[in-house]
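Here is the structure we will look at, set down as structure tokens.
For this view, one protein chain was removed and the others were kept in their places.
== chain A ==
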């Protein structure tokens, strides 16, 4: 093996430092834009690395990757939309912090947590990779099933106002995850006969819609500023460091969870940060503050998701099995360069892999200055840009982002429709997060269970395969039980919560019937019936989950109908959606029209027209001619910029339309 000094010297060469800096910068920006993913950025840059020294190329790709995972936090904190699926849980506490004027603190905390998590993950990659890789093999379908269930228990945590509604949202998310061709069984499920639905609902498109559209509708509902700018206080670095030091154990635990979950090829950053969040909440003394802007929750998710970067490289390099989609692209790039990952890589004595890992550490450290500066700029930008500009900007990003995933206009339509469904559900007290959890975890749960069923069936020992013979599953089930029992273990809190619930119910009961909740429950009951009817035509392997989910959803819907009639509505903490206003309806109609028209008329023309309508929708008060001219110029520049980026830089195939 090449000696440590040589490796360090090579990794620290000016060229490699520059590439790492550029990578982190580019990755952070791409990660912050929902829909533009690390996978995409890496895939575009791969050809350029072929002409570079292998180590330099790798360092740049690794830097982009870690930067993008970090960048996802910006959109989560400032716009309530996870820039990457890894940042789903960051919205839970990040956005409430930004709402109350602590957006700058939240960004700084996310930066510190990301650097910490990234470093721990990278260090474990360098020191223990071959040993930790065995974990990827120890986790089989059964463990993935239980891991998904553990993630789903978060629904209970997130919907304390009304558990029944939260569970119904989760079931709806699980339903969404089943749309398309079933991996097991091969049946078409719930596609409504449309070929475009065969691929299922794209998770990223759903995330953008469910989180972003309600925010947009909320923005045009009132003339108030989107975020409280607070007073100018610099980076608030020392305050953030103080909070981080007090949360040292949380940071270490979350980073370890992130690294370990990152090693599992079927899991990824979204599950890592959800589990870290759940554990941080359970261990915290401020349990009740989680979901309302608790810095500990933010630290947990952001350290965990950046730790998955180092963790994900462990199976990629040691076993030749990519831990995450970006890892798969990087692995492909390695193969084209003639470096074969897998067991022989560490034995061959080739220093390249160590230079790369050192480069990853350097890139992670560079995130600190880069992140603080970008973060400060992004926060000031979002708070200072007038609403008339912010609304079209965010709306355009949702369209571009959902289109860019698969270069498919269908995803844009899915994004808008789900966004409107999410907004309506929010009005009725069904929060978006349970739906997202169901969607993200549904396939992992279903496939894990069905495979355990098939393998157990072949071996004649289903229970052994599912749980009894599997010690790792015992541990996960124990965690599930612990999470579920938490309120009971803390007797006093539980009694207080029950009292609160009763009091609320009593107040509600004297007021009126929860009409919105009632309507929502009736719709869900209808959906459950459709699910059960359609499941009858499926093969047994593909029908098991639809039966289970449909049955549960039907039961919960009936229960909620009764509760709503008795006035026990209950609004989720996050479910207090903005009421519909005329401006909100204009926005919804514009988005829908945008999604329907642009594949035929052309992305550029349609987007420019839609942005102008949205600018007027977001404008409160009188609009002077001069200001209008400035706005129009800005919109034109924005549309041109994004269009060129998509067409020329990211090489996304645009639809062949009438115009352009």
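The definition used in the following text is that a contact is a pair of C-beta atoms (placed from the backbone, for glycine too) under 8 Å apart; a residue touches a chain by one contact, two chains touch by 3 or more; residues count from 1.
Note that in this section contacts and distances are computed from a predicted model.
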Name of the absent chain as recorded in UniProt (options "Tripartite tricarboxylate transporter substrate binding protein", "Class E sortase", "Na(+)/H(+) antiporter subunit F1" or "Response regulator"): "Tripartite tricarboxylate transporter substrate binding protein"
Residue of A:340, A:515 or A:566 touching the missing chain in the full complex: A:340
Residue, one of A:99, A:292, A:380 or A:406, that touches the chain absent here: A:406
Residue numbers in chain A that touch the chain omitted from display: 39, 42-43, 46-47, 50, 136-141, 180-186, 188, 193, 195-196, 198-200, 265-266, 315, 319-322, 325, 328-332, 335-336, 340-344, 406-408, 443, 447, 451, 454-455, 457-460, 602, 604, 640, 643-644, 647-648, 651-654, 656-657, 660
